[in-house]
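Every protein chain of the complex appears in place save one, which is left out.
Going by the order they are written in, the chains are A and B; count residues from 1 in each one.
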Amino acid sequence: MPLIEAHDLTKRFRLPVKSPGLAGAVKHLLRPRHEEKLAVDGIDLTIEAGESVAYVGPNGAGKSTTVKMLTGIVVPSSGKVRVGGLVPHKRRIENARNIGVVFGQRTQLWWDLPVQESLRLLGDIYEVPEDRFGRNLREVTELLELEPLLRTPARQLSLGQRMRCDLAASLLHGPSVLYLDEPTIGLDVAVKERIRQFIKRVNAEREVTVLLTSHDLADIEGLCSRLVMIDKGRIAFDGPLQEIRERFGRERVIHLILHEAHPGGVAIATDALRDLATVAIDQPEPHRLSVQFDSAHATAGAIAGRLMGVLPVNDLRLDEPSIERIIRQLYEGELRFAEEGAAP
Amino acid sequence: MPGRLVRMARLYWRLQLVHLRTHLEYEADFWIGVVGVALTHGAGLVFVWTVFQRVPKVAGWTLWEIAFLYALAIVPRGLVELLADGQWRLRALVNRGEFDRLLVRPVSPALQLVTQMSSIHGFGSVLLGAVVLARALDHLDIAWGPGQWGFLALSIAGGATLIASVNFATNCVAFWDPSANSAFPFLVQQSLEFAKFPVSLYGRLIQALLTWVLPFAFVSYYPGTVLLGRPGGDRAIGYAAPLAGPAVALLAGLVWRRGLMRYQGTGH
Partner (left out) sequence: MSDGALAAPMRLRPRPKYLALALTSVQRAVAYRGTTLLNLLSSLIWVAMLYYLWRTVFAEGARIEGFAWWEMRTYILVSYAVNALLSFYSLARMTNAIRTGEVAAELVRPVDYLGAQLAQAFGAAVVEGALSSGIALLLGVLLLGISPPASPLAALLFFASVWLGFLVKFLVGYLVALLCFWTKNAIGLIWAQTALVNLFSGALIPLAFFPEWLRALALATPFSGIVYTPASIYLGRLDGLGALGAMGMQVLWAGALWLLARLLWGPSVRALDVQGG
């Protein structure tokens, strides 16, 4: 039996419509008006124990709302949901014993307590036996290098430090599922990488099922094997991460800024890159040039190297496809790369 | 079932310990809070005392009888402030979506909410109330035995339950209107002041309100008339007064449940 099962899961938020001011408040009291906001629109999702799933979508797509329904925080408007055989919002407390949750924007820790105290308190709340608590604490402390932070109150931690402590807090009771809602939001690259490594290990070694949300595809690089993409409350893609990467993720654009205006740039570049599989070359302004290419057939290095030989390049930037762009392409059924990739 | 209760009690203690430690850490603040609230209730007592310098009885009540009721009103209130004041944080938690945190833990969210805060000034109310109660018993010539002690303890426990439950229920307004300001629960809490004097002094409307709508008369007046052996006040109601607390707690529980189902979190 799958660990997480959702069928036709839907959440509509009811928002009061209020006119401003005192008169508006009174009017609302007498005749309340509401408007509905469809946050999650009939999703189907099945996750097996031990999987590691990335749940990706633009801001406002419905990721957090899905996580809140899976964790029992909000009650679904309709549809079915089961986690480990339990309906989370009906059997919230039992469900809570088996899960760990990290919300990127807020902390589990007690604001004024030293981290160590918060962790101990959580140990009591989750009823973790002394010996297991000690073992778990030692393990996460070592892996996340928390030792120097343990005696600091949460309010004095930096965002990255706090996130590491929150991760530790979510694992102390040995949950079988770990929900991570935008855990890397606002963190710098080095911390992101460290956290990714940690999550990967937890999934691989402790066999904890991981569901991680993000609004940035680059964020989950090498972390999850399965990708679920959500947009406007609906699932737009569900499959191996590899597939998305191959279908859409190979497109790259190099932007070059030239030392001086160079009107014939496109012709020169086309000539220099003739034998490389570039898709389009564009010169939006006289001193700017952009080259779109397929990363399976050419490397940014090769292209930049050649162009620097023939054009006065000052600066360059490499763009990967944004999630919005991939979703647009999914809808439009743009399978150009996939087809081209299949042809020899 | 008993195992669960023991566990809840242990957790309650653990969670409150956090606050206790903070209270003791800031010693000056502790005393300022205690003295501040003692002065607040003390001012009312000085007022009562002054009135009785002028007249021997007010509607048949003597100074120490009124002082007794006054103490009966502030002791349970102090206990609630000290032991279960977290309800007041509900609006802020819901407003910022931080209530999520309580919902993903394997412990009753009500227990977690109640332990979100403890106000040390409650200690001042309890202390002042206890002293006044003892002095009143000294001055009053009433039959007092183990039965009375028992009933007094039940009344105080019932009163505290009642006050905490009313606060709890009114603060649940956050589930229906997360943007609501503090007006409603605060105003309800303030009407507990009425319980400092015999409700029989007030007009009929206020009496009815304090009995049937905001039943604060059950905190001091009804059990007080029984303990003081005063005529008037309905005897049956008086003896049953300690039960009002659990009854209101049940109602508050219903409100809480309905509120929980409505919780929407905040979007982000």
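What we mean here is this: contacts are C-beta pairs under 8 Å (C-beta built on N, C-alpha and C of every residue); 3 or more make two chains touch, one makes a residue touch a chain.
Here the structure is a predicted model, which means the values were calculated and not measured.
Although it is not drawn here, the omitted chain touches the following shown chains in the complete assembly: B. Within the entire complex, the positions of chain B that touch the omitted partner chain are 26, 28-30, 32-37, 39-40, 42-44, 46-47, 50-51, 53-55, 57-59, 121, 181-183, 186-187, 190-191, 193-194, 196-197, 201-203, 206.
One rule holds for everything that comes next: only the chains that are shown with their structure count from here on.
Mean C-alpha position of chain A lies 47 Å from that of chain B. For chain B in complex with chain A, the touching residues are 7, 10-11, 14-15, 18, 22, 96-98, 100-101, 103-108, 177, 261, 263-265, 267-268.
The touching residues of chain A, counted against chain B in their complex, run 13-14, 16, 39, 60, 64-65, 68, 71-75, 92-94, 96-97, 99, 101, 103, 105-106, 108, 110, 112-113, 117, 121, 124-127.
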